[in-house]
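Every protein chain except one is present and positioned as in the full complex.
As written, the chains take the letters A and B, and residue 1 is the first residue of each chain.
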Amino acid sequence: MTAAAGLLVGGIALALFWAPEDVDQGFSQKIFYIHVPVALTAYAFFGFGAWKAFRLLATRDSHYDLESYTAVHMGVIFGLLTLVTGSIWAKTSWGQWWSWGERQLVLFLIVFLFYSAYFMLRFSTDPGPRRERNSAVFALFGVALIPVSFLAVRIAGTILHPTVFTHDDGVAMPWQMFLAFCICLGGVLALAATFYRVELAGKRIDLSLKELREQLA
Amino acid sequence: MIRARDLEKRFGDKRVLLGLDLDVPEGEFLLVTGANGAGKTTLLRLLAGLTAPSAGELEVAADRGQIGFLAHEPLVYLELTALENLDLYGRLYRVPERRERSGMLLERFGLWEARNERAGTYSRGMLQRLALCRTFLHDPALLLLDEPFAALDDQGAALLRDELAGGRTVVVAAHDPARLATLATARLALA
Partner (left out) sequence: MSAYAVDVATLARKDVLLELRSRDTLPAMLLFVVSALVVFHFALPADASDRAEIGLFWIALVFTALLGLGRAFAAEREQGLLDGLVLAPVDRSAIWAAKVISVVVFLALAEAVALPAYALFFQPVGWELLAAVALADLGIASIGALLAAMAAASRSRELLLPVLFLPLAIPAVIGGVGASVAENPASFLGFLALYDAVFAILAWASFEYVVTE
């Protein structure tokens, strides 16, 4: 955990002080170093959760249920962070807390809503094989939704919500920015992996406790 | 035909079946007794394949088309007539000459006159008889019956007993075993 935190702090320091300021946006662009890694991590969690869900359906092994659930849980938390940092970025860049023209953010909102619904599904179904399987199928629908929504938001841009503002960073990034970005990405991913392991262990312990209590009763 | 080892079924925190071993050879008539909540219905649902065990092994040497399951609910569509219900299940189970067979069963269980009325108009006893028709429709090799005598009058009960004396493998759950004591070749008491 310390290594991950250290990596992240180092990355942030690099980003704030060493990497050059973006030509167009100035200092406010720096939030990109947190926002994008967090977004990528959220997507990674959703993909990982879907993989575990697939394994659950293929093998009927209940262990995958907790792993899939934890991954989606982490994904939603990081998702919330993404939306918050994205909103801050929007506010500092363009003066509004939200912009429907910001494609990545809109896509993310759709995916975030979907996986929040995942929680509703879990909470309102009694524990057991039904809940495991329904959650797994829903998680798989989520990853199908991601590319479909990406396309949807893209073509929507041509007619419904014109993409007024664009973030230009991917294309012409000086190597210092790129390096700082990569380190931040690594740090966030490492931190995320640690959170995941801790959360999963916690859930497993809860489950074992319940089973023990059951057996004693 | 049925083999279970260390069968266990949990619903969340509640453990309904634990450490159950079972051997049911072909042709056996197994009577499962126990108070309400002892797990009789759960056991039948496990045998039917409607639910999966939480732990342990379960082998049932009959595929879906060979199992006849009588549940707590009659499993008939109340908006359809008796004939339509049996026609539906007859098609799904690929029953040969389903019209004749449906007619024969309806007559045997005394529902012929009501065959074109919606099941929603039936009394509880009639619904149970229709459910029995549905269960026997495809001439299953394995019968799983959950409280089959519920809501049946004496006449219905007699019809059922006749139908059961056929040599099929039967597992019946009943909290009041008196009516079936003579037919049973084995018993299982759940606590």
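Methods note: contacts are C-beta pairs under 8 Å (C-beta built on N, C-alpha and C of every residue); 3 or more make two chains touch, one makes a residue touch a chain.
This is a predicted model, so every value here is computed, not measured.
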Sole residue of B:Tyr89, B:Phe109 or B:Phe149 that reaches the chain not shown, by the stated touch rule: B:Tyr89
Selected from A:Phe32, A:Tyr64, A:Phe138 or A:Phe181 as touching the chain missing from the view: A:Phe138
Residue of B:Glu26, B:Glu79, B:Asp139 or B:Asp176 in touch with the missing chain, whole complex considered: B:Glu79
Interface residues of subunit A (partner: the chain not displayed): 57, 110-111, 113-114, 117, 120-121, 124-126, 128-131, 133-134, 136-138, 140-141, 144-145, 148-149, 151-153, 155-156, 158-160
Residue numbers in subunit B that touch the chain omitted from display: 48-52, 63-65, 67, 69, 71-80, 84, 88-89, 91-94, 118, 134
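The rule is simple: only the chains that are shown with their structure count from here on.
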For subunit A paired with subunit B, centre-to-centre distance based on mean C-alpha positions, whole Å: 49
Interfacial residue positions of subunit A with respect to subunit B in the complex: 60, 126-129, 210, 214
Partner subunit A, residues of subunit B touching it in the complex: 10-13, 15, 51-52
